[in-house]
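What you see is the complex with one protein chain gone and the rest in place.
The block that comes next holds subunit A.
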């Protein structure tokens, strides 16, 4: 099966005071058509930067310093701006974190929808309005035709994120980069938006790269999970097996730090220390200073990716040679 999106050895550098810091370091993953890949990690792990790189929206001082990004078998990271722009919104759409600031406050949502639609599809104004109204109905906005004339400030946060979803789906993209799509919303609204996103994707076979720091969101909707730490991918695997038996010590730490409503007596586990900053990189495995099971070689040798069951793990503990020796 060939992947819809294939990121190979992606490397992103951020220039600061004449020095290049590595924000994304040799990250590779794939997303199949219709698949929902959750990308998790703490703030600053490089999740959003990865999504931005796929969209081709990296801006100075960040730049792609290495690797390849393939969409539908075609290399897109070397496309010129016009060709990439034609792809954005049409084939690869985006949903950003804050619905309150994602929409232009001075333009009606109808105009923002038709503007997007007519940029990518060859429709006349009346057809575009028709399509916009249908999209609003699909994302569950009542009286969609009247709502086209509304301005963003006249809607609640949840409604605005529905509009953002309508914009993302407006040209039937094959991939959506959803960057923390529910983080800014009330918990009760979060579930609605998440359900809506999943339902629309399943219906259309749209693939999603779902960036979040919320393991609950991942467990809810993702088919597979990619765990990022300090700009690197530490573990990728099917959601069920990763939740049940994570191989990487960092992933286990993440799982242990999810609060459990049924066990209020147990103190919440934490991972001691904090993630290394890009301006102070750690030799070897980036996680080793905080790792409870670090080996001697972890401090000097960067672990390659090993296959454990259905998962890919970048950890020396997963080295079959070491395991057979033990």
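As a convention for this text, a residue touches a chain if its C-beta (ideal position, glycine included) is under 8 Å from a C-beta of that chain, and two chains touch if they have at least 3 such contacts; residues count from 1.
Keep in mind that, in the parts below, contacts and distances are computed from a predicted model.
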Report summary line: UniProt lists the protein of the undisplayed chain, choosing from "Peptide/nickel transport system permease protein", "Nucleoside ABC transporter membrane protein", "3-isopropylmalate dehydratase small subunit" or "Ferredoxin--NADP reductase", as "Peptide/nickel transport system permease protein"
Query raised in the report: Per the definition of touch given earlier, which of A:96, A:250 or A:287 contacts the omitted chain?
Result: A:96
Query raised in the report: Looking at the whole complex, which of A:15, A:57 or A:310 touches the chain that is not displayed?
Result: A:57
Report task. Could you tell which one of A:4, A:24 or A:87 touches the chain left off the display? Result -> A:87
Query raised in the report: Looking at A:47, A:120, A:162 or A:288, which residue reaches the missing chain?
Result: A:120
Requested in this report: Name, in rising order, the residues on subunit A that touch the hidden chain in the full complex.
Outcome: 55, 57, 85-90, 93-94, 96, 98, 101-108, 115-116, 119-120, 151, 153-154, 164, 167, 177
